[in-house]
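Only one protein chain is missing; all other protein chains are in place.
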Amino acid sequence: MSATLSKRAEELRGIIRVHKRWDAVFATLGLLAMMVGVLTLAALFAAMITDGVPRLSAEFFTEFPSRRASQAGILSAWVGSMLVMLVTALFAVPVGVAGAIYLEEYAKKNWFTDIIEINISNLAGVPSIVYGLLALGLFVYTFGFGQSILSAGLTLALLILPIVIVATREALRAIPQHVREGAYACGASQWQVVSHHLVPYGMPGILTGVIIGLSRAIGETAPIITIGALTFIAFLPPMPFSGDPPAGIFDWLFSPFTVMPIQIFNWTSRPDQAFHQNAAAASLVLVVLTLGMNATAIWLRYRLRKNIKW
Amino acid sequence: MTSTLTLPENAPPLKAESKKLDFYYGDFKALKGVSMPVFENKVTALIGPSGCGKSTYLRCFNRMHDLYPGNRYDGKIQLHPDEVDILDHAVDPIEVRMRVSMVFQKPNPFPKSIFENVAYGLKVRGEKSRSFLEDKVETALRGAALWEEVRDRLDEVAVNLSGGQQQRLCIARSLATDPEILLFDEPTSALDPIATGAIEELIGQIKDKVTILIVTHNMQQAARVSDFVAYMYIGELVEFGATSDIFMKPKRKETEDYITGRFG
Partner (left out) sequence: MAITSSTAGASLTTPTAKGAAKLAEYARTKAQRKRRERAIEMVLLFAACVSVFTTVGIVYVLVKESLAFFSHVPVWDFLTDTQWTPLFDDAHFGIIVLLAGTVTSSAVALAIAIPLGTIIAIYLSEFAGHKTREIMKPLLELLSGVPTIIFGYFALLFVTPLLQKIYPDLPGFNVLSAGIVMGIMIIPYVSSLSEDAMRAVPMSLREGSYAMGATRFQTAVKVVVPAALSGIAAAYILGISRAVGETMILAVAAGMQPNLTLNPLEPAATITAYIVQVALGDLPHGSIGYQTIFAAGLTLMLLTLFFNLIGYWLRRKYREAY
């Protein structure tokens, strides 16, 4: 009797050993898979740093692109990026926040609201180049904004609109119902509740969403190329609001321009090795900018959330 | 079921009364024909087991139900002396809420300063004068027995106060706008006994200046604090009368069963 029992026990132990080996194999596989991602990031940064850091100097930021690689800089590119981001934010933030407020606080549950929500989630999955086509057909030609900062800013604003809307809705949803009730009980109107309470209390979440959206927008290339941003721009757009009033104030919006990702694209596409170094340097600047914005957003959310206790 | 109302001989003046009030959450009829007086400058307590409709009834008085879709009122709540029907569609709920204030079960101060909290109702009404607001805030905080504790830190964030202090702050916030009726929705159920005692004492102090309608789960509290009691059960008013009558010699068996703890 004990012989068969111990034989059975031995068999079981053998099976368990085999299974545990599978466990270990898979755990290793998992680590290896993650290493692929980590190593890629490391290799990417290594490539950018080794090629790019030598090119990083004050002149790099203050020089225009040039036929001569050693003299080329990203001035027009980063100024262009900043101006485009300005337009993007000016459009995406009010429209996104207002739209989210409507959907969370005003909209009734009917087919019309459903259509709006389906549209928002659908647009989040549309490839960015299709936004470029929309911009080309509509903004550049039909509306006549031309191949300008205005077109680019509007396009990117539409692109990141779902991000801003979703972040704002989450921020509003996190505010407990009893705050709203307390405000209504004091005799506040719906808009007073929204503007006195909900938007101020939801600010951290909203800001986070906006910054993450902008960090996405600043790296977008395809839609901007499609609009027709030129790749060799050796001049700066007029400074905002600097032209002769009244119409001249908006000259900058209609100016041709370039942005960081396009400058990188241009330099990467040249066969000359020296330009590749420029591309590496510019990539480094762009990546640091993007990651910096993401990190700021996360830190902001953490910081501001600590002040509000429900 | 008919309600049994025992009204005192020299009835005090009426501040409000509900007349055959029905209320529907969607298809569910939560209040059935509730007709009840609310006497001026008196404390009326609503008691009854869970789900009897007392909070639902209370929230009709300041049109809180309007905030959520699918609710429907049927019947009237008449305010005296101007005979305005609170539930009339033509009456703006915001105006109602400016005359009828509410204190909630869980203290809900806004994440703003103490001063901003108390002044909020006035600001919503368009009051801008800083000196006027300061006066009103001080009066309200004194009325809520909170002034001495916070007079030096009016600009601090309200959420740092203790639970009992927060509730008194909410009371001050409601008092600042000189309401005609003050609704209390189980105001002490989230507070410890000492804070509860402070609130009950406060209710005793302010009642001769404002009409109070209070929902409470706690029968002893109702006995301590109120002048009149209404016992409700499954959406209907079973019995109404002076506190001493209801607790000592209830006329209805259902009331007596609930009071003595045989049920509920």
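Note that the chains are named A and B in the order they appear, and that numbering of residues resets to 1 at the start of each chain.
To be clear about the criterion, a contact is a pair of C-beta atoms (placed from the backbone, for glycine too) under 8 Å apart; a residue touches a chain by one contact, two chains touch by 3 or more.
The model shown is predicted, which means the values in this text are computed figures rather than measured ones.
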Checklist line | Displayed chains contacted by the hidden chain, counting the whole assembly | finding: A, B
Next item on the list: Write down which of A:I101, A:L150, A:A167 or A:I211 is the residue touching the left-out chain.
Entry: A:I101
Next item on the list: For the chain that's not shown, point to the residue among A:C186, A:L214 or A:L286 touching it.
Entry: A:L286
Checklist line | Absent chain, residues of chain B that touch it | finding: 11, 13-14, 17, 37, 40, 80-81, 92, 95, 98-99, 125-127, 139-140, 143, 175, 177-180, 182, 206, 209-210
Next item on the list: Could I get the residues of chain A that touch the absent chain, sorted low to high?
Entry: 16, 19-20, 22-23, 26-27, 29-31, 33-34, 36-38, 40-41, 43-44, 47-48, 94-96, 98-103, 106-107, 115-116, 119-123, 125-134, 136-138, 141, 158, 161-162, 165, 189-191, 215-216, 218-222, 225-228, 231, 261, 264-265, 268-269, 276, 279-280, 283, 286-287, 290-291, 294
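As a convention for this text, only the chains that are shown with their structure count from here on.
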Check: Using the average of all C-alpha atoms in each chain as its centre, how far is it in Å between chain A and chain B?
Finding: 49
Margin query: Under the definition above, what is the set of chain A residues touching chain B in their complex?
Written below: 108-109, 178-189, 192, 196-197, 201, 307-310
Next item on the list: Please name which positions on chain B make contact with chain A in the complex.
Entry: 62, 64, 67, 69, 94-95, 97-98, 101-102, 104, 106, 108-111, 120-121, 124-125, 159, 170, 173-174, 177
